[in-house]
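One protein chain omitted, others in place.
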Amino acid sequence: MAVNERIPGSEYLEKFPGGEVILAKSQDVFNWAKGASLWPLTFGLACCAIEMMTTGASHFDIDRFGSGVFRASPRQCDVMIIAGTICVKMQDSIKRLYDQMPEPKYVIAMGNCAISGGIFYHDSYSVVKGAEAVGIPVDVYVAGCPPRPENLLNGIIKLQEKIRSTKARVT
Amino acid sequence: METAIVSKSIQERFPDAIVETKPEWICLKKEIFTPVLQFLKTGHLAFINLHCITAVDRQGSVEVVYHLYSFEHKWMLTIKVILLDSDLTIDSLTSLWSAANWLEREVFDLFGVKFTGHPDLRRILNPDTWSEHPLRKDFKRDGFIPRPVR
Amino acid sequence: MDYEELIINMGPQHPSTHGVLYLELKLDGEIVVDCRPNIGYLHRSIEKIAENRTFVQFMPFTDRLDYLASMNNNLGFCLTMEKLLQIEAPARAQYLRVIMAELNRVASHLFAVSTFAQDLGAYATPLFYALRDREKIVQIFDQICGQRLTYNYMRIGGVSADIPVGVDQLIRDFIIYERQMMAEYDDLLTNNVIFRARSKMIGVLSKESAIDHGVTGPNLRASGFKWDLRKDEPYLMYDQFDFNVPVGKNGDSWDRYNVRMLEIMESLKIIEQALNGLPEGDPVAKINKAYRPTGEIYVRTENPRGELGFYVVGDGNPFPYRLKIRAPSFSNLSVLTSLIRGLNISDAVCVLGSLDVVMGEIDR
Partner (left out) sequence: MIGFVTSYIPLLLKGLAVLGFIALSAMFLIWLERKISAKIQNRLGPMMTGPHGAFQSVADTVKLLLKENIMPTGADTTIWWLAPFFVTVPAVVAFLCMPFGSHFIVHDLNVGILFICSITSISVIGVFMAGWGSNNKYSLLGGMRSAAQIVSYEVPLLLSVLVVIMESGTLSMQGIVRAQELGWFFLKPNVFIAFVIYLISATAETNRVPFDIPEAESELVAGYHTEYSGMKFAMFFVAEYTNLFIVSAVAATLFLGGWLGPFRPSMFWFLLKAYTIIAFLMWIRWTLPRVRMDQMMGFAWKFLVPVSLVNVLVTGWLLVVKG
């Protein structure tokens, strides 16, 4: 799963009294930081890309949630918003982009096409039926064709809550 | 400006070029196809704009359809050529209009019609590794889910 | 001293390729020696789907072709089918169609102009100004047909719903508002020295080469050829409105930008006249599900990006036997290679931005 991480050096934790408490506090700060600054990858495929840009624009302003910094290079991004139809010719580029992103990375599947192929599910020979079919673990699904900008903002909030509630596996 | 006038002027120059003339379109023979279009473009009819090339799979033969437009006479002409499934080749029009380059590549990609003389005939929309031609009526491919018709 | 060119992939995911377009650029230093555009990364096989959908069911797919001008796509498909089936839409519906199509043209040009400015490096500010104005149009459409981008508003023989009360006043306010806002773009972009320096005489497209490549729409008019379907082959009732067709002088990127800006002002004029002349009556289409046309037809309409053509072949079944969509951006993009040979990368990006292509209708 894309979200759980293993904390390096967490095996020494039990030796310190109250280790659990210290970790919990620092984990909250890390999760808050990861959630508060989700830098999306500029990755528009089709009609949903226009709604993603409108979300980034002044009226809906995704920057209020700290994720207004649209980085073009996958190296500096945290969340990949797959906005649009995934086609056969495009799928391995998407997979390569996902692999190029540094680790705590999340994926938002925006629009019905990214979730399940949408209205191009039947009779289409060149559409991949959703992001899962490409082999990318998706964290938040934003339904709609195209989803309204408020819906995408809600998706970002859901992702932030999901990050905040993740318990790092202390194993 | 009627199709009849166009077919009459073609008839004068190329007597046996026309297979059939309909009010909407003219069907030409495949053999002497390029000289007729050369005349249409450079002649007094001035069809200088190749608007669109497409094809229709008639299960046994493929109809390649050309839409030419003349700005002077403000008239859209439709020209058809019937190709039997046995030899799906026709000579390319890239020498006359550069617009034909991409349009012919698309027809090749979706129908398998080979355009002789095309500078760079490869698939334009589908991945190059494919062998099937999707818009043929007998198109089968795994992962292609037809809609259950009620 | 032999040297080997640097091949750079402006790949499917690139901030300035307006969607998923993959340009293989062969560079000599910064100069583009050769460019091979690869398309098909958004090929959704709409024409194959069309062969298994009835004519009424196909309407939502036309929205997703040129997703910045869905109303114009709807209009194109409606006119094609009405001509094939010899149906006449009521007068009020025709007026509403003109208003919607022109409003969507304004929205699409605003988007095109500002992404062009973004490609020249004015990061985000002109884009957000244009999106702020476009937001007002999108909200008007939202009230009329409940959708922000893919409207599915027009039906064969009319429109799906009448205009709600008070929305025409909203449109009039928008026209007044937009005329003031256009002055803002002039000093932000049109008269900006750097903007002119970056786009004047870059990617000059001659009239002959444009016609030869099948380029249509604002890109053709920018090259000095006065050709607009709404004026030269009037459909709907465009001949009753008076508006002029802006034409560029030397066909460079700046002219393509300027023609779009002037066209926005013309469209506002058309909307105003159409609103004033809106007749009474019931515009809603009487949908007869069992349309079974025979024969074939090819109809073209003037989209914001060029001439959109629908070629429909019916053989008596409820599904079309063949439905070909002639996309304006497809031919507009084919001229890119000849334009950017010899320019450096920044100008190649500028020319691509000025051609204003949408991948949805190129790849269909």
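Each chain carries a letter (A, B and C) given by its place in the written order, and its residues are counted from 1.
Throughout what follows, a contact is a pair of C-beta atoms (placed from the backbone, for glycine too) under 8 Å apart; a residue touches a chain by one contact, two chains touch by 3 or more.
The shown structure was predicted, so the numbers you read here are calculated from the model rather than taken from an experiment.
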As a test of the contact rule: which chains in view would the missing one touch? A, C
Touching residue (missing chain; options C:195, C:241, C:291 or C:310): C:195
Just to verify: which one of C:206, C:250 or C:344 makes contact with the chain not shown? C:344
Note that chain A touches the chain not displayed via residues 29-30, 32-34, 36-37, 57-59, 61, 63-66, 68, 71-73, 75-76, 78, 100, 102-104
For chain C, which residues touch the unseen chain? 6, 8, 14-16, 30, 117-125, 128-129, 132, 188, 192, 194-195, 197-198, 344-347, 349
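To be clear about the criterion, only the chains that are shown with their structure count from here on.
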Of all the other chains, whose mean CA position lies farthest from chain C? A
Cα centroid separation between chain B and chain C, in whole Å? 26
Let me have the rounded angstrom distance from the C-alpha centre of chain A over to the C-alpha centre of chain C, please. 31
Rounded to the nearest Å, the gap between Cα centres of chain A and chain B is 46
What parts of chain C, by residue number, touch at least two of the other chains? 40, 43, 45, 48, 52-53, 363
At least two partner chains per residue is the criterion; list those residues in chain A. 88-89, 122-126
Listed in rising order, chain B residues that touch chain A in their complex are 125-127, 134, 139, 141, 143-147
Inside the complex, what are the residues of chain C that reach chain B? 39-40, 43, 45, 47-48, 52-53, 209, 211-214, 227, 232-233, 295-298, 300, 307, 309, 311, 313, 321-322, 324, 326, 330-331, 334, 338, 363-364
Where on chain C does chain A make contact in their complex? 11-15, 19-20, 40-45, 48-49, 51-53, 60-61, 63-64, 67-68, 111, 127-128, 131-132, 134-135, 138, 148-150, 359-360, 363
